[in-house]
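Sharing a structure, written as structure tokens. Questions coming.
Of the protein chains in this complex, all but one are displayed in their positions.
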Amino acid sequence: MKFSFKNDYSEGCHPNILQSLLLNNTDQQAGYGEDQYSLQAKELIKERIKSPASEIYFVSGGTQANLIVISSLLKPYQCVISASTGHILNNEAGAIEATGHKVLGIETQDGKISPSDIIPILKNHSNVPHQVMPKLVYISNSTELGTIYQAKELEELSAFCKEHKLYLFMDGARLGHGLTAEISDLTIEKVAELTDIFYLGGTKNGALIGEAIVINNPAIQEDFGFNIKQKGALLAKGRLLGIQFLELMKNDLYFDLAKHANQQAMKMKNAMAERGVQFLSDTYTNQIFPVISNEMIEILSEKFEFYVWKKIDEKYSAIRLITSWNTSDEAVDSFNEMINSKLS
Amino acid sequence: MKFSFKNDYSEGCHPNILQSLLLNNTDQQAGYGEDQYSLQAKELIKERIKSPASEIYFVSGGTQANLIVISSLLKPYQCVISASTGHILNNEAGAIEATGHKVLGIETQDGKISPSDIIPILKNHSNVPHQVMPKLVYISNSTELGTIYQAKELEELSAFCKEHKLYLFMDGARLGHGLTAEISDLTIEKVAELTDIFYLGGTKNGALIGEAIVINNPAIQEDFGFNIKQKGALLAKGRLLGIQFLELMKNDLYFDLAKHANQQAMKMKNAMAERGVQFLSDTYTNQIFPVISNEMIEILSEKFEFYVWKKIDEKYSAIRLITSWNTSDEAVDSFNEMINSKLS
Amino acid sequence: MKFSFKNDYSEGCHPNILQSLLLNNTDQQAGYGEDQYSLQAKELIKERIKSPASEIYFVSGGTQANLIVISSLLKPYQCVISASTGHILNNEAGAIEATGHKVLGIETQDGKISPSDIIPILKNHSNVPHQVMPKLVYISNSTELGTIYQAKELEELSAFCKEHKLYLFMDGARLGHGLTAEISDLTIEKVAELTDIFYLGGTKNGALIGEAIVINNPAIQEDFGFNIKQKGALLAKGRLLGIQFLELMKNDLYFDLAKHANQQAMKMKNAMAERGVQFLSDTYTNQIFPVISNEMIEILSEKFEFYVWKKIDEKYSAIRLITSWNTSDEAVDSFNEMINSKLS
Partner (left out) sequence: MKFSFKNDYSEGCHPNILQSLLLNNTDQQAGYGEDQYSLQAKELIKERIKSPASEIYFVSGGTQANLIVISSLLKPYQCVISASTGHILNNEAGAIEATGHKVLGIETQDGKISPSDIIPILKNHSNVPHQVMPKLVYISNSTELGTIYQAKELEELSAFCKEHKLYLFMDGARLGHGLTAEISDLTIEKVAELTDIFYLGGTKNGALIGEAIVINNPAIQEDFGFNIKQKGALLAKGRLLGIQFLELMKNDLYFDLAKHANQQAMKMKNAMAERGVQFLSDTYTNQIFPVISNEMIEILSEKFEFYVWKKIDEKYSAIRLITSWNTSDEAVDSFNEMINSKLS
């Protein structure tokens, strides 16, 4: 059986979650997110992010979170600005457009957006009323390319958005990984302070399903729950989401799991870097993109699964390796051994 | 702690499911429904319903299933016919309309639709192109009122729909309960044969989440998976759905659980009937609607939770009692004792 | 050639409009509603309705006006309340639902809505977040049944809507006819004062196309023009709409045309009433619904076209007769003669 570095959702969930599901299984609870676990989990999150006035909703997955957030905030003629690598642009089967909104893409090197990327878009969309009105900036942290936003970058982007009356929405499918990257100086408290709305991704960080949407801007909190229900995202047994986030938020398990994933990726990155391997982008999270020879790809494929991400030239391609909360030292060591023995 | 008869999603899931989640937790699997558990579960379902050419997709909940199915089948100007008690009409926050389609309601006594209910709707919607075009008949089995379709009724409805080029879609959130009602002569094989599309509800019958959409009509199978993704319903860890349905389909556990729920409800129904209690509708599934005095409602409320469904007059109201796969004999006995001692 | 009483859009437009189109044909003007005619017409309307802060947009037809207004005002989970005879419910091919919003129908006798009709709807839609949220009340004046709102009725409805934070939107496809009905004590100034938004219908009152949407509530004026463009309703040659409304607003031509239509209908109504004919509803506008014998229907059909509206019994049916700004005395006299000679 090959070990898979294909993604961070290959395994089940953290054992604490299963244990709690077992322990609390026969407990009768209110449905639709009114259960005690969900209520407690929301309190824990608000304490952790130091934002008592935020409102929190749990949904099942990232595409669902993205389409609910975006469709709830925009008027029919308003649109989204996203990096062209944004998940909503390429990997959600047109989910955002299906709710009626255009997504404008920005070509970037690293999957990140800065005010200088947005300025030309605003300029080129000033022909009222013939063009869509940009109204929401969608960013991911960590990004789809494994890169992260630092505190100063998010502060500048946030200030710019406020100045131009744009909502700032952070897709946090891999927020744990972004914030626990060794070089990150951004904190979850800062994220809550600087964004209008964001989510804490559970699915890619130790949960079976689950993203916690956190609404910080009071102006967009009203009646948000209707959107969850209308889009088919309100689980009758909301306890399933509540229990998971309750366990993940206890003792910062959420961040520990992400840190583990990052560390395993860094071990592999370092091993390859020592052997002179170049990387498509310089990442510090659980996604790495080493550029290796076709021959080496073949060798690694005997023991490991991963995606070949981008052909570089006739001899070399970048591959994508993703680690998870559950990636074992054995898997990493075995990978690094192969690197050390075959890349000389 | 009061025992709740409020609904059939108050508890967690059947222990077999938790056990399988535990056992298979660290197994690496493909994402997005391509895991081994999902593939096996689909095979089991197709065997059980004797419909090898059907296609199956798992989603999280009923509203999600309804909106995906309906929006995928209809052209923009086509609409749905539903009983006015239909879940899609009253309890889904406009989920169907949000996908662009009108739902026409039919007033019924028992929550069921027959050809004679549809004929006047077709007649009244013949002013082309000024009116929506009825194209899909939405039914529930068991219905929102606890009633069921018998084989002959479904056969007639199915024939009528074919004749008038209407899709027939069965919401099976409580399909297990409908088919295992003691008086039911309808089988799951028949359902697969007579409907274009239906779903097997897991959430209300022993799963944590999960409905299995079964597409029988080959003309509507093509590319269906895009709809699941676009509506945010495709779980990265599809294994969560696969494992649940795999366990539920083994040895007909699914039907045994539903039968248990029905039987517990029938015990309560019989106890009340013996004491002369009338019922809002004559149901044989896990929903019963006894008409009792306000005084009796107060007495029962001391030990049990339930919804007061409908005021009948100044002294009497109908309440709704729902049992589940997990309703214990103790709870039922305790309820019946109270009935026997207080209703004399 | 039979004369048609089928509707009020059988003929072209008032000659003043054609004359102005001819006179101004080669004048170069800005496109998209920025032409001088449109700007002047808007000023004339604001003066006439004594509402200088209102904003005005011209669109082509009623369904277009309805879908633009409603979709621009509502959040995804909000819905419309309408009389069950409302044009948006039955005659617009699901145009409102196609923008994502449910329309709740109220059964009425006369096509009009009062606060007491709305109260039970609000009560029955309080199960947050499982139901749509009623947010906009749609009324027509005159209604689809030819009836009208009096000042006191509109005042009460407006106050109720304000109290319950509901938008009040008046479909004015036949607003001229409603306001110039001999018994009407409602004025256009009052309409502007009491509604959040309404439109002045041109198509059914002497224009070729055109409805003037008037937005009175400043809170819903912002960026409204985007909706016009996005729904394909912004004419490149906006002059076509501007010239028409400019002519219609000069010297109250708009109201004179409607009054003429009403008067012609009243002559026919009186002639029939004198012969003992009953009417389906007691209308004072350009729609009348006499109940006559099948024999008489046949006789009238030799010289006139009209719709048989509703079968009353084996011998009698209600027919619908509609007059227009262009219905001649000859046509009316000829009709009345036939009534007088054949109904004895």
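All chains are identified by letter, namely A, B and C, in their written order; residue positions are counted from 1 within each chain.
Assume a residue touches a chain if its C-beta (ideal position, glycine included) is under 8 Å from a C-beta of that chain, and two chains touch if they have at least 3 such contacts.
Just so we're clear, the structure is a prediction, and the values are computed from it rather than from any experiment.
Participant: Determine which one of C:E11, C:E295 or C:D329 touches the chain that has been left out.
Facilitator: C:E11
Participant: Kindly state which of the options C:L21, C:I121 or C:A151 is in contact with the chain not pictured.
Facilitator: Counting the whole complex, the residue in contact with the absent chain is C:L21.
Participant: Which is it among C:K42, C:K135, C:K190 or C:K229 that touches the chain not included here?
Facilitator: Selected residue, touching the omitted chain: C:K229.
Participant: Pick out the residues on subunit B that sit against the missing chain.
Facilitator: Listed in rising order, the touching residues are 32, 71-72, 75-77, 99-100, 128-130, 132-133, 223, 225-230, 234.
Participant: Given the full complex, what residues of subunit A touch the hidden partner chain?
Facilitator: Where subunit A meets the chain not shown: residues 76-77, 79, 90-94, 97-103, 127, 129-132.
Participant: If you put the missing chain back, which residues of subunit C would it touch?
Facilitator: Contact residues on subunit C toward the absent chain are 1, 3-4, 7, 9-13, 15, 18, 21-22, 24-31, 59-68, 92-95, 98, 203-204, 208-209, 226, 229-237, 239-240, 326.
Throughout what follows, only the chains that are shown with their structure count from here on.
Participant: If you take the mean of the Cα atoms for each chain, which one ends up farthest from subunit A?
Facilitator: C
Participant: Quick one: report the Å distance separating subunit A from subunit B, using the average Cα coordinate of each chain.
Facilitator: Distance between chain centres, rounded to whole Å: 34 Å.
Participant: Can you work out the whole-Å distance between the CA centroids of subunit B and subunit C?
Facilitator: That pair's centroid distance is 43 Å.
Participant: Please compute the C-alpha centroid of subunit A, do the same for subunit C, then give the distance between them in whole Å.
Facilitator: 51
Participant: Please set out, as single numbers or ranges, the residues of subunit C touching at least two other chains.
Facilitator: Answer for subunit C, listing residues that touch two or more other chains: 76-77, 99-100, 129-130.
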